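So that we are looking at the same thing, I have put the structure below in structure tokens.
Note that one protein chain of the assembly has been removed; the remaining protein chains are unaltered in position.
Letters A and B mark the chains in the order given here, with residues in each chain numbered from 1 onward.
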Amino acid sequence: MEKRRGVEFWVLAVFFALFVVFLYGPTLSIMVLSFQGPQGNLVFPMNGFSLHWFRELFRDQPIGDIHGAFGRSIRLALIVMGLTVLVSLLAGLAYRRHFIGSTALFYIAVASLIMPSIVISIGIGAGYELLGWTRTWYTSALGAHLTWTLPFGLLIMFAVFNRFNPALEEAARDLGATGWQSVRHVVLPIIAPSLIGVALFGFTLSFDELPRSSQVTGDVNTMPKELQALQTNTVTPVIYALGTLTTLVSFAVIGLSLAAVAVIRSRRR
Amino acid sequence: MSLSSRTVPYFQAAPLALIFLAFFVTPVLLVGAVSFFDYQTWDILIPDFNFYNYEYLLESSTTYRTYANTAKLCALAWVFTLSIGFTIAYFLAFHVRTVPTQIALFLVCTIPFWTSNIIRTISWIPLLGREGLVNQALVGSGLAAEPVEWLLYSEFAVILGYVHLYTLFMIVPIFNSMMRIDPALIEAARDAGASQWQVLWTIVIPLSRPGIAIGTIFVIAMVMGDYFTVDVLGGAKVASVGKTIVNELGYLQYPPAAANAVVLTLVTILLIVGLMRIVNIRKEL
Partner (left out) sequence: MAHRSRNPLAQRFTRRDFLSTSAAAGALTITGAPFVHAQEPVTLRIAGTGVNAFNELAAKAKEEVGINIEYIVLTSDDVVTRAVTQPTSFDMIDSEYWMLRKIVPSGNLQGMDTTRIKEYDNIVPIFTKGELPDGTPVARQGISPIKVSYLTDQVSRAFATEPTQWMTLIPTVYNADTLGIRPDLIDRPIESWSELLNPEFRGKAAILDIPSIGIMDAAMVCEASGLATYEDKGNMTRAEIDRTMAVLTEAKRDGQFRAFWKEFNESVTLMASGEVVIQSMWSPAVTAVRQQGVPCVYQPLKEGYRAWAAGLGMPAHLQGRQLDAAYDFINWYLSGWVGAFLNRQGYYTAVLGTAKEYMSDDEWDFWMDGQPAASDVLSPTGVVIEPAGSVRDGGSFWDRMGAVSVWNTVMDEDRYMVRKWNEFIAA
């Protein structure tokens, strides 16, 4: 490629910068608003400046149970993350060979992705209702989340294995490795960064999931449901303080994941 | 191959298949069954087999208006997420030279995705309101004589929300497709005298097709099933199928909600099957 950057580059760079402003504009505005004074509202203008709402966030709320919901959502997201990585990895391995029903299963996975989430939620809810089972976040909601994260996981695994050079594995087998050994020592290390990607996807998609959870969380709320319900009766920037914190936390998590990828890369050398 | 190695894929695929069977296939079939049920205000599920719910749905002109409006929202969200997503992916794939910079810029795009969608949606309100920041700026700078009303609680706001939430789902797969384009191909085209535009039209776009298709599936699926963004940013004034279904559920009208869900599902699947005919997603990922 040519060394000098052309007009096209600068036009696109400006476009990219504008896009980033668009992406971060609301995030920044809620960051600013989370520093509202104690009398502040959800909208501008600022009504004083304080750390009041961050303190409030860590205290018991007058209404609702943000902490409980947060804890549940974190736990649920971690479980979903683990299962998503495991199940999609296994399925990804399966799809490297032919098996009867593979096409049907693939279409089911895609259907699960495109099915309007609310439909799945109604269906699972109705199923539990008919069976007389109690809906909880760790059973029915877990299942509902998996129908959302697994198709993503599976698609990523397809992308990974499509580019995977089978010669590496064959070489391992030629050297006498068993199937499990070749997976453990050859395949897994190579695809590890992608598995971290699947994990991140699984965690975020679950942590943020509202429509599929709507009918199936049972007696207590997950975080997104709690946030939605809290709109009923709180008029506080506490949710903005929470938004600010989660954004900062995600910077940290992404930093850590990058570090993990870097470590894996360097160990491979 | 031995017999045991032939059975391995079945064991490997079993967890996925079982989860989908329990939490996807069965529930969806149930929704289908419920859509034929009868109901009363005080008895919400009366097992039955009648077409009343479908008749009502298909006879009401509101249904068609709602579907038309949902289709419109979908189309607009698609056009904007695609054009923006493609441009961003193109920039990242072809104009950013080093991999670390690429990753860094890519992450810049994904971080907002980590803040709750609910909070991100609500956070448009202080910006777009009648006395919001944008209107203050417009009026303050003299660009508008009085606050612009259609910025919030309008279809504009809903589309803006969709673009904000879902463009990332376009960027990722398109970027992925673009990275697979062999640079030698582009260089060869250049050497043969192709202009920048010709390269774009004859090489980059056709080869990005799988990514575009996947991004399209994501965006369509999410917009079709959305009820939160349309409610919050549309001020509950903007019609969408998802919102109608949620309302019906809220009013305990399960069978009509199920019938509506079945129709919505069919429409969505038709759209996406159409897309799948254009590209074979599995092969081209």
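Assorted remarks:
Methods note: a contact is a pair of C-beta atoms (placed from the backbone, for glycine too) under 8 Å apart; a residue touches a chain by one contact, two chains touch by 3 or more.
From a predicted model like this one, the values you see are computed outputs, not experimental measurements.
Among B:Arg130, B:Arg180 or B:Arg209, only B:Arg130 touches the chain that is left out of the view.
On the side of chain A, the interface with the absent chain consists of residues 39-43, 47, 60-65, 125, 129, 134-135, 218-221, 226, 228-235, using the contact rule stated above. Against the chain not displayed here, chain B makes contact via residues 39-44, 56, 60, 62, 65-66, 125, 129-132, 149, 152-153, 235-237, 239, 243-244, 247-253, 256.
Definition applied: only the chains that are shown with their structure count from here on.
Taking each chain's centre as the mean of its C-alpha atoms, chain A lies 16 Å from chain B.
Listed in rising order, the residues of chain B touching chain A in the complex are 5, 8-13, 15-17, 19-20, 22-31, 34, 45, 84, 87-88, 90-92, 95, 97, 103, 105, 107-120, 122-127, 129, 131-133, 136, 164, 167, 176, 180, 196, 214, 217-218, 220-221, 224-228, 241-242, 245-246, 249, 254, 257-258, 261, 264-265, 268-269, 272, 276, 281-283, 285.
By the touch criterion stated above, chain A contacts chain B in their complex at residues 1, 5, 8-9, 12-13, 15-16, 19-20, 22-27, 29-30, 33, 42-45, 86-88, 90-91, 93-99, 101-102, 105-106, 108-120, 122-124, 126-127, 130, 143-144, 146-147, 150, 154-155, 158-159, 162-163, 179, 204, 207-208, 210-211, 214-215, 223-224, 227-228, 231, 239-240, 242-243, 246-247, 249-251, 253-254, 258.
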